[in-house]
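With one protein chain withheld, the remaining protein chains of the complex are depicted in position.
For clarity, chains are labelled A, B and C in written order, and residue numbers in each chain start from 1.
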Amino acid sequence: MDAIILQVLNGLDKGSAYALIALGLTLIFGTLGVVNFAHGAIFMIGAFVAVTLNRLLSLSYVTLDPSQKNFLGQPLEVKNAYVVSWFGDSFGNGLINWSVPIAIVVSIPVMLALGFAMERGLIKHFYHRPHADQILVTFGLAIVLQEIIKAFYGANPIPAPAPEAFRGSFDFGVWLGFRPNAIIYPYWRMVYFLFSGIVISGVFAFLRFTTFGMVVRAGMADRETVGLLGINIDRRFTIMFGIAAAVAGVAGVMYAPINSPNYHMGMDFLVLSFVVVVVGGMGSLPGAVLAGFLLGIVESFASMNEIKSIIPGIDQIIIYLIAILILLTRPRGLMGRAGVMED
Amino acid sequence: MMKINLNDKILMLIVTVVVLLAPFILQPFAEGTALAQFNAGYPDLLQRIVIFGIFAIGFNILFGLTGYLSFGHAAFLGVGSYSAVWMFKLLSMNVIPGILLAIVTSGLFALLIGWISLRRSGIYFSILTLAFAQMSYNLAYSVLTQFTNGETGLQIRLSDPRVLDGAATNGTLPSTNILPPSLVNGFEMRDTYQLHLGNWLFQFNTGYYVTAVILILAFYLSLRIFRSPFGLMLRAVKTNQTRLNYTGINTRPYTLAAFVISGMYAGLAGGLLAAMDPLAGAERMQWTVGGEVVLMTILGGAGTLIGPVLGAGFIKYFENIFSKINDTVLHHWFSFLPDGLQNFAVDLIHPFVGKGWQLTLGLIFMAVVIFLPGGLVEGSQKLAGLFRRRTKKTGGGPDEQHHPKTTPHVAE
Amino acid sequence: MSKSILTRRGLLKTGAIAGAGLAMPLVFSKGAAAYTNEPKGGSVTLGFNVPQSGPYADEGGDELRAYKLAVEHLNGGGDGGMLNTFSSKALKGNGILGKKVQFVTGDTQTKSDAARASAKSMIEKDGAIMITGGSSSGVAIATQGLCQDAGVIFMAGLTHSNDTTGKDKKANGFRHFFNAYMSAAALGPVLSSAYGKDRKFYMLTADYTWGWTQAASMKAFLEHEGWTMVKDVRTPLATTDFSSYIAPVLNSGADVLILNHYGGNMVNSLTNAVNFGLRDKTVNGKNFEIVVPLYSRLMAKGAGANVKGILGSTNWHWSLQDAGTKAFVKSFGTKYGFPPSQAAHTVYCQTLLYADACERAGTFNPCGVGEALQGFQFDGLGNGPVLYRAADHQCFKDVLVVRGKENPSSEFDLLEVVQKTPVDKVTYKPDNPFFKGGALGQCNPGA
Partner (left out) sequence: MSMLEIKNVSKHFGGLKALDNVNLSIRAGTVHAIIGPNGAGKSTLLNCLVGKLIPDTGSVMFDGNSLLGIKPHEINQLGVSRVFQTPEIFADLTVLENVMIPCFARRDGAFRLHAFETTEREGGIIEKAEQILIDVTMQDKRHMHAGSLSRGDKRRLEMAMCLVQDPKLLLLDEPTAGMARADTNNTIALLKDIKAKRDITMAIIEHDMHVVFSLAERITVMAQGTPIVEDAPENIKGHPKVQEAYLGTQAA
């Protein structure tokens, strides 16, 4: 029982990461009809906003400490962060410590701007081009973004730790009446889960309760008609692209403490997020979220020893197997609409 | 015998001549000169360009004609390679049984995957094929390792039975051949003749010419399919499947046939890769390889005859030539400049070559799709048409490639 | 890049026509080369085949730096580095056998196909006489097979799988780096003395060849120490989030977690494990411990503070205090501004060892070079006395057991050496069950 609860927790957490990425991807599919292979790269850039902010806050001046030697036997260079010397020890170090949450705030305008720039500068010219062209250009863009990050940060992962207050884990087991250590869960993952819940509900509320959102939803259903009403749907779609980028970006920022970001993390997520979006059903936001959580939970269960001992290697293929089964039984995924991306 | 029209005959002739003379054409610079870095006329790269050309030609029969975008063709490439290497291990180092088995097994595998995946269309189809390929990759890498030898890849060993060849006695691994060396020498895949002409060095490799002949045949076959009623039906599938159904055509067998044919082309390419270099790794089945052939086809021009081969050549050239340009080479090129300028020039180019070759490739993808919409072939035709129109003030040339017009985008 | 006339394996005939022989009949004559790419001019070309893109690009970059340094030293440039401390004095700083050393580089992308394409291009196009590099075992084994076939020497870079010099060993391939078995042999006694005899361990193992050999070796040695294994769970290579594998560990009754992961897998699984608070827990009345059998300092950086106090093994570390290490760190650090990684060290050594073997053999012929390397005993390259065993072309040397440092003084100062496990503790017989199967075969000079 405790093992099952544990995997449900894991699944919800993985699922929230999948759902966040898939949500942005679906917004772009649904509103703009663009197959965006660069979406993973946007997620990656979000994570690197956290890394960059951490670096900026830790910018240091160097003093030499003759009492210690460096690897060449010269006096050791000791780095002193500017923020610490400006704001004092506690506040300065606190800033560095809280760099990931701060990065969320910073990342929203950054990612919005990046999204706008991408849409206005590149994507908008591809609305009426074949999907093949969209794939080629966004894939090219993804490579370029990756390589730029690699040029600055190298290929190896770079840690961006959570604030100390959120390190360590919580013992759910004791709380639920199991023995200690039966169900432990890291604080930051709980934060991630809550956070993605907030972002997802935020996006849904935005689309449901604002006029802007209503127009966009109408545009997703029937772009021509909305255009005929004299509403400038294009500008709204630009904003939607920005929002999709921001959602992926903050997802990346929040993910940074869970796994140290590296330049190819976007590509690692890309295939999976496409699977999630399609299993959810093209153009369906609730479908994307549902599929994200479903696949997250299924994946977690497949990695349980009890299940792996019955079907060895099942965790290698479970996601794809489930995707195939769902697509064969439900032609348009879980909640897809007819006619979207079927040609 | 040639039941094709004059334009196609000319195209066939050009392809044949270019492919057969490629060891000259891709080796334009003299040895030892700074530009020799850009020579691509060495056996391995020539073979690779041709083999991936075959892969892309086959992929184009599915994607270019029917519009069904498969992300899973790497699976057939991998199955082809594994089949061929198993033939080398069990039967003989002669490549013909290996290649034949590669075509057969990949065809059967494509039949299975196509039969299931073609129940859906559009992106749903793409994701189904992707899922199958990724499953195959993961299984080959970690689960079915007694068949695939996992991470390390399936290789030939001294201890393999090779029932037709007899056991190797001298402790060296045999090499793949088209005619057994016991009968006639010089037909091992790795055999290379060299020709020094002044400062130029040209290499003629048996393996390359085997693949080249197969490429020419594969291209001819694809041309015939393009010009056949079958090809017409496939193009009709791409433009309006509903109408086709109401015209009394059952589209499923047509798309399935196209899927299986393209799968067999992929298997052939996989078999040839193994024939040139008897090692089959699971990586060959990864989605990135399937994605690469998609990019090759789109880059060259999906639905055009020659585009996929150009795209394959383009990408393989970049991967192999640009990744090898390092700073030492750059300094050598710019050694005529004064030191400061030299360093500046090297620093300027440095991010785009060597370890930055992928950046250049990404930029080229974007540039091609922006400035040459429809890929290299169609894009350059349009440019040429534009140029002609400007000079002659008449309409553009006839659309020789029957390239379909752009499809409306999804939100419509 | 200028180079000598090319000759190649499989070369049948070669025809030379001086000037513009337009209508002249082509006269082919049998090539004069005795072995693949025999250097004919005043220089010799080495092929450095390292990952420059993909997840191991930074390791590859560090390897390339070391290669360039080695070439500089071989050609008599710089301060000579470990040439001065190397026990063999055959190298004079005038290139190899009097020929200036040149090099070509390529990108393996950490993919077997790409690595072989790149190596072939070096052999066929650039006339490389030796290929070296690599940052994963799959690639190393694939490249080694290719070099055997092409008739050039392969000096393996970072490859830790038993198979490289086990069932996939080749006469033309040589490995300086240690292997999974040696890691386990070195860690076993250290772990039991650090954490006690009565421990229960749980393993997470990357689900591919290297992971399996590492796990099997660890299991054998830890059980020999009296520990009991609770479970060995295989994780798919593509896993990025290990939470669902790590969450059940605490509840399993195990009190040690062994992470048979490398590279990105290692960074993520270690980070996840620490985030789950495993190290703060007490199980069976003992502190819960995590072990990473194969450490890479470059990668460990990605795990940040999570590596503190965690034991593992490495081939070499820059903080060693022997003369060879000091010389190497000094020349590398002076040139590049930071200390070298173990990947850089092993490829630098491999380059020197190859050059030295050529000098001692008096030829570039792979068979001659191979003979000179087989059974070669040397010292002064940072690992103490080393034997290049003839039976499997594996180097035998002390293994370093290291621990993540609690108070690093700089970003490079992540690991501290806990113990040097002496070479005789990690030596095994060539027919050891972990290595059996496969055969070196005959050396292949090509041509």
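Definition applied: contacts are C-beta pairs under 8 Å (C-beta built on N, C-alpha and C of every residue); 3 or more make two chains touch, one makes a residue touch a chain.
Since this is a predicted model, take the numbers as computed values, not measurements.
Across the whole complex, the hidden chain's contacts among the shown chains comprise B. Considering B:L158, B:L244 or B:I370, the position touching the chain not shown turns out to be B:L244 (whole complex). From the set B:R120, B:R235, B:R284 or B:K324, the residue in touch with the chain omitted from the display is B:R235, counting the whole complex. Of the candidate positions B:R224, B:H332 or B:H350, contact with the hidden chain is made by B:R224.
Those residues of subunit B that touch the chain absent from the view are 3-5, 224-225, 227-233, 235-236, 238-240, 242-251, 253-254, 257, 261, 404-405.
By definition in this document, only the chains that are shown with their structure count from here on.
Chain contacts here are complete: no pair of chains fails to touch. With each centre defined as the average position of its C-alpha atoms, the distance from subunit B to subunit C rounds to 33 Å. For subunit C, the set of residues touching two or more other chains reads 53, 57, 61, 207, 234, 236, 238. Chain contacts: subunit A has residues 313, 316 touching two or more partner chains. Listed in rising order, the residues of subunit A touching subunit C in the complex are 2-3, 6-7, 9-11, 13-14, 17, 68, 70-72, 76-77, 150, 154-159, 161-162, 167-169, 181-186, 188-189, 257-260, 262, 264-265, 268-269, 299-300, 303-305, 308, 313, 315-316. Contact residues of subunit B toward subunit A in the complex are 63, 67, 69, 116, 119-124, 126-128, 130-132, 134-135, 138-139, 142-143, 287, 291, 294-295, 298-299, 302, 351, 356, 358-359, 361-366, 368-370, 373-374, 406-412.
Considering their complex, residues 1-3, 5-6, 8-21, 26, 28, 31, 52-53, 57, 60-61, 64, 103-107, 111-114, 116-118, 120-122, 124-126, 137-138, 141-142, 145-146, 148-150, 161, 163, 168, 207-210, 234, 236-238, 438-439, 441-442, 444 of subunit C touch subunit B.
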